[in-house]
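Just dropping this structure here.
Only one protein chain is missing from this complex, and each of the others stays in its spot.
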Amino acid sequence: MAADGTTRTEKFPFGIASVGLGEVDRQVPIDEPPPLAPNAELAVIGKPIPRQNGRAKVTGATRFTVDVTLPGMLYGKILRSPLPHAEIRAIDVSAAARHPGVCAVLPVARSDDPSASVVRYIGAPVAAIAAVTMAAAEEALRLIRVDYNLLPFVVDVDKARESTAPLVHDSGSVPPGHASGFPAPTGLPLNGNVRGPAVASRGDVAQGFAQAGVVVEGEYRTQVQTHCCMEPHAIVADWRPDGLTVYMSTQFTAGVRHELAAEFGLPLSRVRVVVDGMGGGFGSKSMLSKYGRVAVALSRQAQAPVRIALDREEEQMDSGNRPGTWQRLRIGARRDGSLTAISLVGYGTAGVGLGAGVGNIAQALYACPNFETAQFDVFTNAGPGCAMRGPGNTPGAWGLEQAIDELALRLSIDPVVLRDRIDPSPVRREERRIGADRIGWQHRHAPGADPGPIKRGLGVAQSLWGANVQINSACEVRVMRDGSVEVLSGVQDIGTGIGTVLAQVVAEVFGLRPEDIAIRIGDTDFPAGPPSYGSRTTASITPPARTAAWRVLQELYREAALALNAATGDLTASAGRIFVRDEPSRGMNFGEAAARLRTDQISAVASRSDDYGGFRRRMGDAALAEQDLGGVQFAQVAVDTETGIIRVERVVAVQDCGRPINPLQIESQVQGGVLMGLSYALYENRILDQHTGRMVNPNLEQYKLAGPREAPAIDVVVLENYQGQSATDAYGIAEPSNIATAPAIANAVYNAIGVRLRSTPMTPAAVFAALGKVPSGSQ
Amino acid sequence: MNSFAWASARTIAEAATAATTTVSDAMVASPDAIDGGTKSVVKAGGIDLLDLLKENLLTPGTVVSLKEVPGLDAVAEEQGGGLRIGSMATLANLAGHPVLRRFYPALADAIQGSASPQLRNVATLGGNLLQRPRCWYLRATEFHCLRKGGGHCFAISGENQYHAIFNNRPCAIVHPSTAATVLVALGASVELTNAEGSVRRLLLEDFFVAADTDVQRENDLSAQEILTAVLLPPVPASLHMAHLRQGEKESFDWPLADVAVVLELDRDGSCKRASIVLGAAAPVPYRATAAEAVLAGKRIDESAVREAGHAALAGATPLDKNAYKLPLFEALVRRAVLKALA
Partner (left out) sequence: MVDAVSAFIGQQAAAEGSSLTALGPGAVPISLKVNGVAQTLQVEPRMTLAEALRGPLGLTGTKVACDRGACSACTVWLDGTTVCSCMTLAVEVAGRSVTTIEGLANGSQLHPVQAAFIEHDALQCGFCTPGMVMSCAALLERSPDPTAEEVQRAISGHICRCGTYPHVVAATLAAAKA
């Protein structure tokens, strides 16, 4: 490659900083910047910079989608199915259409269209209204007459698997699904409500088990978790003759723009998607979604802007959820711990949707020559699942990491030592070392050893997540003649602080302060940004930001070089100045250089190039980096065996994300991942009434989320793991930080009480059942 | 939320006259009326009322506020001991009230543990005692349950993990007030004033209505009657008390179980009288008489404590998903007795 003149060879820092850094040669495109030094040598990258939109957020000035008001804006509201499975014989909207204040009426389900005449879960959209006030829309909604023919239904996943169960789908009605984080495989057989299997294998599992000295086998279950974004799903759609503008609480402005263009037959140039403040998504705001389509259709019909914001009950019933799973894991090992075989069967339910697997963590985390898995989707008459923070691998780790803990016990090998033997990752080895030291692993006692009713325990579990990259990611950097700097991209800040990260990356290039960089993001008028899902935002958009800034800087150097009578190659930018590297006094302020520009602004747009060491896999606009993201978490719990209450006292989370750019924001995200995992392990549960199919806790009161007093002390350690893969070498953190928490807590609970809890959530009922204090059905 | 008119009473008489129905009656009368409500309900702090209004479980014609009635939030020590708490006293004021903290610490603890700081700033003791249960079937219009005039309890064969383990037929709600658990244990009374100004006083324990007596209400409040005060009996130095609650979470959550223990001890340390009440156990605060009997007349030692915990469960009829409450209550009773003695 170097021979054709498009790349050059560069030496990059390589390895884990706390272990010791080496170097690696990489081929770098000639129009990309030189290697970035390790964080210790940098001015702003790697520093805990306060977030750039913090002031707006603490003063209430940030404009979230629910805060957007346009002149003449109408209020949209969706009529939802009260029945879990019904054929719609007729919909009469005439009275609703006549109601004062109503401007548009839209049937969503249709009695005359076989593909749209059946509703399959409570909360499924049936029709929609746009009116001048919310009250008028709600009143009109009650005037819509729907003639339903109730069909047999099933909401329990075990019952749905029975051959006599009522059928949720026919082969034609199975929707595409993304609950696993990726498009569900197509063409799998459908038997009753069970679709699959999706299979993967290597080696010879039967032979592997024959070689095993010890085999552990267990069944693990996880509940359905809902996303509970604090800002509801919301959109303001403004359809005009010259184009469509949509304000939407979305994780992917560019993706929604594509969906809108395709759905409504518009050129991309006539569709604009905007998001400023974005109140949490966690996977559920990745796509346009039905409510988004409804809002745009209503706006087109009414010729006025239409706002739809889901209420909390709609959020809980129909904005996606993390599918429930059941898995049976068998793991065989030799006496020295080396794994000989892993067999995994999974059945999950994403309600009427697809993608309820347990991921690839059992397949990929440990060295094991023989592996097989068969995973099935089970349809139930419940709201469709969608991707949620670490889809697949989060429930997958719940099973795998408990099974490995059990294996360690059976082998009489310390769980950390066992992982040292079977986990090939040098990164996680270092993470285990640091974490074990911080939690005081050497003081861990035998299971159930505490004498009193309150028993403490320590547990460990590991995380695995692909380092995703969106190739289709671009960023523009502008320098103005007054020396001010602007960064522009469609990328959205969903709370992770990507704007601040971009400011740091660009400031580092220019030798400026992060607060000198104006950040304009969340708007498809700017170069298309990556989605904020799959933990890929930082990996995708920071390299093009640095590259664009570097290219602009070269242009600025040319002006400065003329004035300084120096060669551009001898110049450097630091501490607000541009100067001759070996003769710092020969230079000028950044602003003075900018003032010499021939035009008011100069600009460069860069897009994400391939990882310098190549990708493991390309999938359309996305790619998977060679190295995985890891993370090891240790938990300390106290179990009150008389009340059944599990209290998580402490979590040590040791994570990696390539080059950490903003340790303060990373710490925030890791704490968030830990708390979401803790909440999943102990509290959250979407509860459906089996007789009616209705969710009985569609709120934030009886759907229980960990609150401030459930937060343990969380010790966050982030490795610097340099791989020389891009202009920033930075990757994501959000999902890997969520995956290991629940099984780490479960393993700590086992260590505390000597009994294993294999289902989430670990309620007092479950603890008592495990301890034999109540019958196991009573939870 | 449906439309309603607003009135602010300045006197008890105004409020009582205007209160043409109780919340319980109104929820039976018009389960799905849209704007049909013509009757008036009374609002104290309004936390529960707004919840019911927002869920369209209640569609009154008029909401009558008690906030402007002077003196209804007064807390006053009675001559000869005891405390009179105006029904409009907020939970926040009561939780921090020096007299409560000193003489009725179990009550202060129970109130401090209720709801959230924001809600305690607004919610009143009267409203807390009169709030409707949190049963998720009661709280959704889609379930026309017994308590709303329907013919069926959905919880008994449904999702009953948070429901009653005692007296749970024909309806398995649990009473939502933790303050009530302590108040019943203390032998507190309520004062009810009607439009004519006549006052009736009865023990709080007698004010509550069991599910098998009348499944459509939890208390004996009548239309055109205002709960004006809660009266606490005096506490001699020989009285020892404790309240413990256990939620799944320590942050804002409803208790899975709560226990109030009031012990009257002789000078020699033996127990003259024990009052043990379980909350979140039954449709009304549940007096664990068998446990009380275990302690009465005894010096309370370790085995008596254990026996009391066990006896507290006598007669329990747990449902499919709430048997876990049995060991939980057993532990809480033991711990509450020990805490009261400490």
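Every chain is named by a letter (A and B) in the order it is written, and numbering of its residues begins at 1.
Simple rule for what comes next: a residue touches a chain if its C-beta (ideal position, glycine included) is under 8 Å from a C-beta of that chain, and two chains touch if they have at least 3 such contacts.
It should be emphasised that the depicted structure is a prediction, and the values quoted were computed from it without experimental measurement.
Between the chain not shown and the residues A:Pro447, A:Gly707 or A:Gly754, the one that touches is A:Gly707.
Between the chain not shown and the residues B:Thr21, B:Gln131 or B:Thr228, the one that touches is B:Thr228. Set against the missing chain, the residues A:Pro34, A:Pro50 or A:Pro175 yield one that touches it, A:Pro50.
If you put the missing chain back, the residues of chain B touching it would be 1-18, 46-47, 50-51, 53-54, 62-65, 67, 69, 71-72, 74, 76-79, 82, 84, 86, 92, 115-119, 121-122, 191, 193-199, 228-229, 231, 250-252.
Panel shows chain A; residues 48, 50-51, 53-64, 66-67, 227-232, 277-280, 282, 311-312, 494-497, 664-665, 667-669, 671-676, 699-701, 705, 707-709, 711, 713-714 of it touch the chain omitted from the view.
Simple rule for what comes next: only the chains that are shown with their structure count from here on.
If you average the Cα atoms of chain A and of chain B, the two centres end up 43 Å apart.
Remark: chain A residues 82, 139, 142, 453, 642-645, 682-683, 687, 689-692, 694, 696-697, 701-702, 704, 706-710, 763-765, 768-769, 773-775, 777-779 touch chain B in the complex. The residues of chain B lying in touch with chain A in their complex are 34, 134, 136-137, 140, 142-143, 154, 157-159, 161-162, 246, 248-254, 256, 318, 320-324, 326-328, 330-332, 335.
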